[in-house]
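A single protein chain has been omitted; all remaining protein chains appear in their positions.
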Amino acid sequence: MGRKLRMGMIGGGTGSFIGDVHRKASSIDGMIDLVCGAFSSTAEKSIASGKALFLPEDRCYGSFEEMIHKEKELPADKRMDFVAIVTPNHMHFPPTKMALENGFHVICDKPVTLTLEEAKELIGIVEKSGKLFALTHNYTGYPMVKQAKAMIAKGDLGKIRKVQVQYLQGWLATAVEKTENKQASWRVDPKRSGIGGALGDIGTHAENLAEYITGLKIDELAADLGRFGEGRTLDDDGNLLLRFENGAKGTMSFSQIAAGEENGLAIRVYGEKGSVEWSQEEPNKLITRWVDKPKKIFTPDGNDLYSEAQTQRIPAGHPEGYLEAFATIYRNFATHLMDELNGIKTSNPDYPTVYDGLRGMQFIYASVESDKQNAKWTKI
Amino acid sequence: MGRKLRMGMIGGGTGSFIGDVHRKASSIDGMIDLVCGAFSSTAEKSIASGKALFLPEDRCYGSFEEMIHKEKELPADKRMDFVAIVTPNHMHFPPTKMALENGFHVICDKPVTLTLEEAKELIGIVEKSGKLFALTHNYTGYPMVKQAKAMIAKGDLGKIRKVQVQYLQGWLATAVEKTENKQASWRVDPKRSGIGGALGDIGTHAENLAEYITGLKIDELAADLGRFGEGRTLDDDGNLLLRFENGAKGTMSFSQIAAGEENGLAIRVYGEKGSVEWSQEEPNKLITRWVDKPKKIFTPDGNDLYSEAQTQRIPAGHPEGYLEAFATIYRNFATHLMDELNGIKTSNPDYPTVYDGLRGMQFIYASVESDKQNAKWTKI
Amino acid sequence: MGRKLRMGMIGGGTGSFIGDVHRKASSIDGMIDLVCGAFSSTAEKSIASGKALFLPEDRCYGSFEEMIHKEKELPADKRMDFVAIVTPNHMHFPPTKMALENGFHVICDKPVTLTLEEAKELIGIVEKSGKLFALTHNYTGYPMVKQAKAMIAKGDLGKIRKVQVQYLQGWLATAVEKTENKQASWRVDPKRSGIGGALGDIGTHAENLAEYITGLKIDELAADLGRFGEGRTLDDDGNLLLRFENGAKGTMSFSQIAAGEENGLAIRVYGEKGSVEWSQEEPNKLITRWVDKPKKIFTPDGNDLYSEAQTQRIPAGHPEGYLEAFATIYRNFATHLMDELNGIKTSNPDYPTVYDGLRGMQFIYASVESDKQNAKWTKI
Partner (left out) sequence: MGRKLRMGMIGGGTGSFIGDVHRKASSIDGMIDLVCGAFSSTAEKSIASGKALFLPEDRCYGSFEEMIHKEKELPADKRMDFVAIVTPNHMHFPPTKMALENGFHVICDKPVTLTLEEAKELIGIVEKSGKLFALTHNYTGYPMVKQAKAMIAKGDLGKIRKVQVQYLQGWLATAVEKTENKQASWRVDPKRSGIGGALGDIGTHAENLAEYITGLKIDELAADLGRFGEGRTLDDDGNLLLRFENGAKGTMSFSQIAAGEENGLAIRVYGEKGSVEWSQEEPNKLITRWVDKPKKIFTPDGNDLYSEAQTQRIPAGHPEGYLEAFATIYRNFATHLMDELNGIKTSNPDYPTVYDGLRGMQFIYASVESDKQNAKWTKI
């Protein structure tokens, strides 16, 4: 393939957080050009956002519908190859469906949809479309997460017995949604967030990370959700007991009212022979503990990594961060898509899919159900 | 008071872990002399243990009953002032009762008794005796734990919303109780440990630490206990949801099968304005996080400590450890006892009491009950 | 300015380390497109490298001379705006000189030239050209480095008294230059590296970092260089005493034979009132210590940062790394260049200049001279 992929973006206007992340992540590896966008809900705002990104005015659209229609009519060597969807949750499903049905591949932020029903419906749409669909559970893009996964898959830790996963933020400790904080206002609004608050926003990352690393499904959970911020109807905190399909037990704790925490996603997994510990805020080390050996600390591109974990772009000691982990999702998606376009079949590309998205929605719904019944054990 | 206190010890023969800890902890501050002991179940072994401790043969007894009887008959300027009880759990209540009823003060290892009934009975015995009783929940002896407690008591964190406490060990990850490991064999034996395994051994420390630091009682809990070691009837792992009297929520996780963990007692407490984090394996720092300020790290005898936390013996940067924290329980008990002997009344001496012991037993029983009912919410 | 900047690259063919870093760093912020390159010493290899980067064949050149000539003849709306020079040290000066003299702006890797004489000559060339010149002392791009610099500049630490800076790597601990390691072979070769080995490669980063953060010049130094690798003529290790212009004293230690180290650039600066500590391998925290207050830890985009340090792209707790720090040099250079092209004058753009490059060469020469005289004090 002699050219870069062409990306269109839905959402992500000036001042957005996650839209900017997607743009930077997609550009690091030099495989993708942003060529168009429906960045905002009006043409005017969309054009202003696009200009700041050096896009021509005629590729800045006032709605995703307009973008999909117009791009479809462009010549094949000009129109976008795929869309990146970076809107609030309620605006994931409609553009995803329309893009897929009009022949565009999709990369979408999580949670995959607003409702469980949409997620189920989306499975069929993706399968029928024959197009690629990636979900940006970006934390699985870190090399040390991949090393942990590989170690467990190869049996280094023995049978898994115990899992602790947590995702602690503090930015909603005070009522910032009553200020002009756009990030906060949609997240506490069920119409735009869905039935989960922190649960959908970050609990799903914790669920995805735990299942990705362990290779195990959570079988059932008991959830005690909190609504600490005054007037909030959605959860802003949660504590869960977990039971995994293989008999392992665990806890999950997430919060957006954990005062002073920044972005504290962390996991510990204990097997019969040893354990792994990883924390997103210090992503470049994987602490491993052993029944009969000293602690060993793995680092990206350092010694003794499994090939699955050799995904860092630069030598050991040159830390990669959040954007690079995000970029690895994009890189793997782009590689897969280039292969597709070149007629090469790939098996098991390493990025989250629509099935991971469905799993996340099932987790949200099971947790809300369990919480309603006073933390009753509920199957996912 | 012109003399050191005289201590007798029950249990703690050669090779014991906790007996040796009590001896070292009691001697650091130069306030206590070990003068006698019933170290083992036979006179012969007890004498051998006593000799290694440089005790005269006639103060080494073959049973606690003998020790209490004989010491009572010694002249007042020679006989022991108090006993330290460092036996397995089933041997806490009988010597404690007898010592108190014969006029000796008591310092006892935790959990306070084998059964909840014994603990309830002990309350009355202590109260009737008029003697001092201390329980060695030693982790509350760390200066940084006291700083955390003081900060919360003074409202620095605002109202408490969330608590995470864990106590992770890995030494029972394999079936060491089938080797000659004495520490392991009694801990997995309900006759000597009681109805809780890891629950009683370390879960009670986690419970005590959480309530000590927050100043809040756990109101109810949902417990999911694990028995991972083959053939074990007592729990060796547990995950709990917690609800506190003030509406705060939390999790507890303890384990003795967390492969590779050494002695991982750790706690995080989140209030409306900030939070504290402390870990026993790095006890000399208290990490505090704030809604609107950078992280601040407190150290023992460093800057800005509340007076309650200025308990370290040596300057900042000279780390104290486990033995010193343990010694602080002894020091506070000894100070109280010397004051008593000198006719000085002390209010609120800072060491764990029989009421903390009862609380621990109630916690054990509530957890076991909850677990039997599939993690049903159970009041402590 | 309605368009991205167009970059040409000299060096950085397939398999290069630093060329790839420059490409990724230049693309993160969406301000720069790579449009052409003289990636290798033959047209064939250069085209192969360019193709892998999705460049058209006619913009892949066989030499920097050819590139500069041909690009100059392209129409203004197509030709490159600036060149990025990412070759070994001996190939910094010639293309820089030619590019500047032909009207192209330059961003160049460090050390700025092969010899001190070249560096001095380059000053005049840059000044005469009226073009922009940036040097990628990338470690000054980290937000926490900027916070440290700002704190010192504003007097938060009081007068600076003591500086410790070190840059420890271990990748040359064994004789990797005798394998096919391209990175190693030119670095141990005086013809391509110049008179400094580790001194030029990483010592200059340490020197630059210390002067950038403190705002102070090193006045004199005493250098003891080591050549531990068998057969090496250039230093692979060095220890220095430092004296700063204001009377502060310090040490520098760098090494490429510090077995097991990855990329350990770290600095501590002590003033009368407090101190700062920063380490490149954990770049997202700045530890500050105070005479009379607890340690405070700053994080990017966290609380209480000076405006100079608010350069992180994403919220606190989402770690940025090496590439983003590198990208910040590019972003500041690109912003300056766009302003220039738009006729806007910028004062004090925040990126390293040719004068920093000269300073680095003077540091190398002073160190080598001092070492020859058995670590005699030598003025920079």
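So that you can tell them apart, the chains are marked A, B and C in the order they are listed, and the count of residues begins at 1 in each.
Here is the rule we use: a residue touches a chain if its C-beta (ideal position, glycine included) is under 8 Å from a C-beta of that chain, and two chains touch if they have at least 3 such contacts.
The structure displayed is predicted, hence computed values, not measured ones.
**Student:** Of the residues B:Y322, B:Y351 or B:Y365, I need the one that contacts the missing chain.
**Tutor:** Residue touching the absent chain, from the options given: B:Y322.
**Student:** Which of these, B:I10, B:L34, B:L216 or B:V276, touches the one chain of the complex that we don't see?
**Tutor:** B:L34
**Student:** Touching the hidden chain in the complete assembly: which of C:A48, C:L74 or C:A375 does that?
**Tutor:** Among C:A48, C:L74 or C:A375, only C:A375 touches the chain that is not shown.
**Student:** Write down which of C:D237, C:D301, C:E324 or C:E340 is the residue touching the left-out chain.
**Tutor:** C:D237
**Student:** Residues on subunit B that touch the omitted chain in the whole complex?
**Tutor:** The missing chain touches subunit B at positions 2-4, 17, 20-21, 23-24, 27-31, 34, 51, 53-54, 169, 171, 261-264, 280-284, 299, 302, 313-324.
**Student:** Residue-wise, where is subunit A in contact with the chain that is not depicted?
**Tutor:** Contact residues on subunit A toward the absent chain are 290, 292-299, 302-304.
**Student:** List every residue of subunit C that touches the chain not included in the displayed model.
**Tutor:** 157-158, 161-162, 164, 166, 170, 173-174, 222, 224, 226, 228, 237, 239-243, 249-251, 253, 255, 257-261, 268, 270-275, 288-291, 295, 374-375, 377
As a working rule, only the chains that are shown with their structure count from here on.
**Student:** Specify the chain with the shortest distance from its C-alpha centroid to the centroid of every protein C-alpha atom present.
**Tutor:** Central by C-alpha mean position: chain A.
**Student:** Taking all residue numbers used at the subunit A/subunit C interface, answer same if over half belong to both copies and different if under half do.
**Tutor:** Counting shared over all numbers used gives more than one half: same.
**Student:** If every chain is reduced to the average of its C-alpha atoms, which one ends up farthest from subunit A?
**Tutor:** So the chain farthest away from subunit A turns out to be B.
**Student:** Using the average of all C-alpha atoms in each chain as its centre, how far is it in Å between subunit B and subunit C?
**Tutor:** Once rounded, the distance between the two centres reads 55 Å.
**Student:** Using Cα averages as centroids, what's the distance between subunit A and subunit C in whole Å?
**Tutor:** Inter-chain centre distance comes to 34 Å.
**Student:** Do you know which subunit C residues sit against two or more other chains?
**Tutor:** 299, 302 - these are the residues of subunit C that touch more than one other chain.
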